[in-house]
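Scroll down for the structure; my scribbles are underneath it.
Every protein chain except one is present and positioned as in the full complex.
Entry: chain A
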């Protein structure tokens, strides 16, 4: 059987897509910061009660924080988790780090890239330029140091990173799992090639001919399942469809910071429900107003 995901119609319901992520899986999250995060998949993993996940990624926010808040995460190997200067530190991540309920193996974007490339190329390690002398090195007993046989330099070397599954959200895809993304792709292409499989949601399934015109960024042979979930990245942005939902993110942060019943109420209202109910409630159609004028776009960030 091929290592690629060949043939057929890969469309599945969201629940079936998320079911491909097992307890304890090494999961790469696509998108970055508050853009194009696979939020519908994240919410479905919470509904299904997934546990023990090992998350890897570059710079992330509510996707990681929500999974931590609901007890789904054992290890967090992201390079950054937070809401930037706008909304601040990630509350569940911060609490879990302090209490030791999640193992924090903070990594560095360029190191993750090097590890994915080792996996893609089928080689046992890759050297990196920095890390030596930082305290990041001490969080990773799997790293080693090696003397270069050509220059004599001592470098930190890192092993391959092969996620069990990469979760991506794309604005459009086709029934075979071909995906079109707009830049920045962040690490999505590298994750897709290094992982055993990609599980994707898309705002819209379109005919293959239409997708090819837009440009295929992640090819279907890397994708095992695709679910059509309109607004599947909300409350992160997925342009050109919708901007970042700042009030919703602020409401999540308030709930996650308070914890207890405030968090329970957030989860009951926004996560325990199905995605159709979620979309009716959060009304993400208003986030398309960014394209009307600069003033309307700015208003979404005030």
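Assume a residue touches a chain if its C-beta (ideal position, glycine included) is under 8 Å from a C-beta of that chain, and two chains touch if they have at least 3 such contacts; residues count from 1.
Note that contacts and distances are computed from a predicted model.
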Chain not present in the shown complex, as UniProt names it (candidates "Thiolase family protein", "Zn-ribbon domain-containing OB-fold protein", "Carbon monoxide dehydrogenase" or "Glutaconate CoA-transferase subunit B"): "Glutaconate CoA-transferase subunit B"
Hidden-chain contact residue, picked from the options A:153, A:210, A:265 or A:292: A:153
Which of A:128, A:161, A:211 or A:282 contacts the chain that the document leaves out: A:128
Contact footprint on chain A, counting only the chain that is left out: 32-35, 58-59, 78-82, 84-86, 89-90, 93-94, 97-100, 103-104, 106, 108-111, 113, 128-136, 138-139, 153-154, 183-187, 189-190, 237, 239-240, 243-244, 246, 290, 294, 297-298, 301-302
